[in-house]
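Got a structure for you, questions after.
Heads up, one of the protein chains got dropped from this complex, but the rest are sitting where they should.
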Amino acid sequence: MTSHTTVHTRTLAELSAGLAAGDYTSVELTKACLSRIEQHDGEINSFITVTADNALAAAKVADDRRAAGSAGPLTGIPLAHKDIFCTQGVKTSCGSKMLDNFVAPYDATVVSRLQEAGMVTLGKTNLDEFAMGSTNESSFFGAVRNPWNTACVPGGSSGGSAAALAAGFAPAATGTDTGGSIRQPASFCGVTGIKPTYGRVSRWGMIAYASSLDQGGVFAKTAEDCGMLLQAISGFDEKDSTSADEAVPDFNGGLNSDLKGKKIGVPTEFFGEGLDAEVKALIETALKQYEAMGCELVEVSLPHMHLSVPAYYVVAPAEASSNLSRFDGVRYGHRCDNPEDLADLYLRSRAEGFGDEVKRRIMIGAYALSAGYYDAYYLKAQRIRRLIRDDFTKAFESVDAIAGPVAPTTAFKLGAMKGDPVQMYLSDVYTLALNLAGLPGMSVPAGFADGMPVGLQLIGKHFDEAGLLNLAHQYQQKTDWHSKMPAAFA
Amino acid sequence: MLRQGLKLMNQQVAVSGLKIPGVMKMSLTTEKVEQIAYLARLALDAKAVPEYAENLSSILALVEQMDTVNTDNVEPLAHPLELTQRLRADVVTEQDHRDDYQQSAPATEAGLYLVPQVID
Partner (left out) sequence: MEWETVIGLEIHAQLTTNSKIFSGSATTFGAEPNTQASLVDLAMPGVLPVLNAEVINCAAKFGLASNSTVAKHSVFARKNYFYPDLPKGYQISQMELPIVHDGYLDIEFEAAGKSDGKLATKRVGITRAHLEEDAGKSLHEDFQGMTGIDLNRAGTPLLEIVSEPEMSSAKEAVAYMKKIHSLVRYLGISDGNMQEGSFRCDANVSVRPVGQKELGTRAEVKNLNSFRFIEKAINHEVERQIDLIEAGGAVVQETRLYDPDKDETRSMRSKEEANDYRYFPDPDLLPVVIDDAFIEAIRAELPELPDAKRARFESEFKLGADDARQLTASREVADYFEAALAAGGEPKQAANWVNVELAGALNKADLSLGESPVTAEMLGGMLKRLADGGLTSKMAKEVFAAMWDGEGSADEVIEKRGLKPTDSSEVEGIIDGIIAANPGQVEQFRSGKEKVFGFFVGQAMKATKGQADPKQVNDLLRAKLKG
């Protein structure tokens, strides 16, 4: 009972040890998280739904499990799920009015695997509507604010998860990353986030935005914590045809491997004009740190990277326009009042249920796939996608990993991107290419510019999450950026 | 705020190596926007159509930067890993959960989902 009031400063690994040592129970830990959420979430709006009763019941079960001697490393640890993962019996809104009344009848694989590990779900975090956005302002449930400066956005689309973590509401949170939706909010909120290789984590129960780009992942305070969570959610799932039947290694087994002789690729394209000078300086400092740890920095080139923005904004909306057709007001979700006829039911239910950004992307996607435009837009984008992937393949012939900034700037002010979608799209220029290529990537806290966090992006080869975690962990042994907390939430 | 926006935009345009999408080649008419909206079954408020036309046109201008690279001999890539489809054994694994699944349904009767009359 002595220490659980400050548990929000602890890493997941520390909490796991504390639970194992009997320093506190899961119920105490859970209550501490719930009380912080209750006291402070009004300031940042990171949760859409808090499931206090379920959480306390699950915590009790976790404590019983520990008493019975069958607890695992994650048993009893509270976490928050991005409200894009279906949770049985709990509202799953995807940040949309469309699903404001939707109670999922099943659990996503990510959710059930973490539940089996004994984790305690605190609730569902806010996000950009249907994960479409980089600021978390498109949520039907209101914008999320950045705990480091509540006048700023937390990034998106997994802004609620990143902000909840940064505010110390939970030691772990899930997210999804279609174009940077884990890495960019992790960067903006000063937490560690990992987007695994496409196919590493099952998409079953993860509401689809763009099927060939979406990938589930996690946020935590450290790389080690991320590894523990990733261990639980990774691996083949027969319910997802795109899930890779690939052996899951012990992600944290190599955390302490020496980095001496590792080659880190530094793409010139990540450091050109337009990158904020302070952000650039911080990333360069981080790279020097790697040199100091014995890594060799190698200049590489990703000549087609600048085309990732246009290619992404064809592929993602095209898939989204089709994925979101199921929201028609027939079997679940928002239905307009008194539809005159079938067309009216569709037109109004969808118009009322979706926000502007979702409508824009649906329309762009429908247009890109429509008769006469398919080749010029969709196929063209998929060809560019191959060029982008091949650029990475070539770069990885000479390096073990690639590093650079996550975003050109720190977190934007709320409203700064309003009314100009293109401007917001362009801010994803460093993150989109990974999704197109299916590569794993991380954001690791690397300092502050003007008081706002900056993340270092680490990019690995397909299925080399362990290599990334090793790189990030070693960096976190030499730096303490990841353990900083915003003063207002310390 | 506006200043930050402009600064950001210039930065990002520069960093992306793309042209400023203010000068548009491709511009969607309001009629075309209405047509796409109908195809996607989205009722648009007539007053909002011009703004959508403007936004969508600038997105298309961004997208059309793809034309700066020749891809004649490049195969489209639909999935990053280029794996092949796995097959499921032909076994019934699902039971009836109708009542449960229809709990979120807006209108049902006798186990059916109700919609305004469908005329073939």
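Letters A and B mark the chains as written, and numbering starts fresh at 1 in each.
In this text, contacts are C-beta pairs under 8 Å (C-beta built on N, C-alpha and C of every residue); 3 or more make two chains touch, one makes a residue touch a chain.
Predicted, not measured: the structure shown is a model, and the values here were computed from it.
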Sole touch to the unshown chain from A:Phe47, A:Phe102 or A:Phe219: residue A:Phe102
Touching the unshown chain, chain B contributes residues 35, 38-39, 41, 78-79, 83-94, 96-98, 101-102, 107, 109-120
Logged for chain A, residues touching the omitted partner chain are 85-86, 92, 94, 99, 102, 104-106, 108, 203-208, 210-212, 238-242, 318-319, 321-322, 324-328, 330-332, 342, 346, 366, 369-371, 374, 378
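Methods note: only the chains that are shown with their structure count from here on.
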Measure off the straight-line distance from the CA centroid of chain A to the CA centroid of chain B, and report it in whole Å. 21
Could you please specify the touching residues of chain A with respect to chain B in the complex? 101-103, 105, 197-199, 212, 238, 241-242, 244-245, 269, 272-276, 304, 306-307, 309-311, 313-314, 321, 325, 328-333, 335, 339-348, 350-351, 354, 359-360, 362-364, 366-368, 370, 377, 379-387, 389, 408-409, 412-413, 415-417, 420-423, 425-427, 429, 436-439, 462
Of all residues in chain B, those that touch chain A in their complex: 1, 4-5, 8-18, 21, 28, 33, 36-44, 52, 55-56, 58-69, 71, 74-81, 83, 85-86, 88, 97, 100-107, 113, 115-118
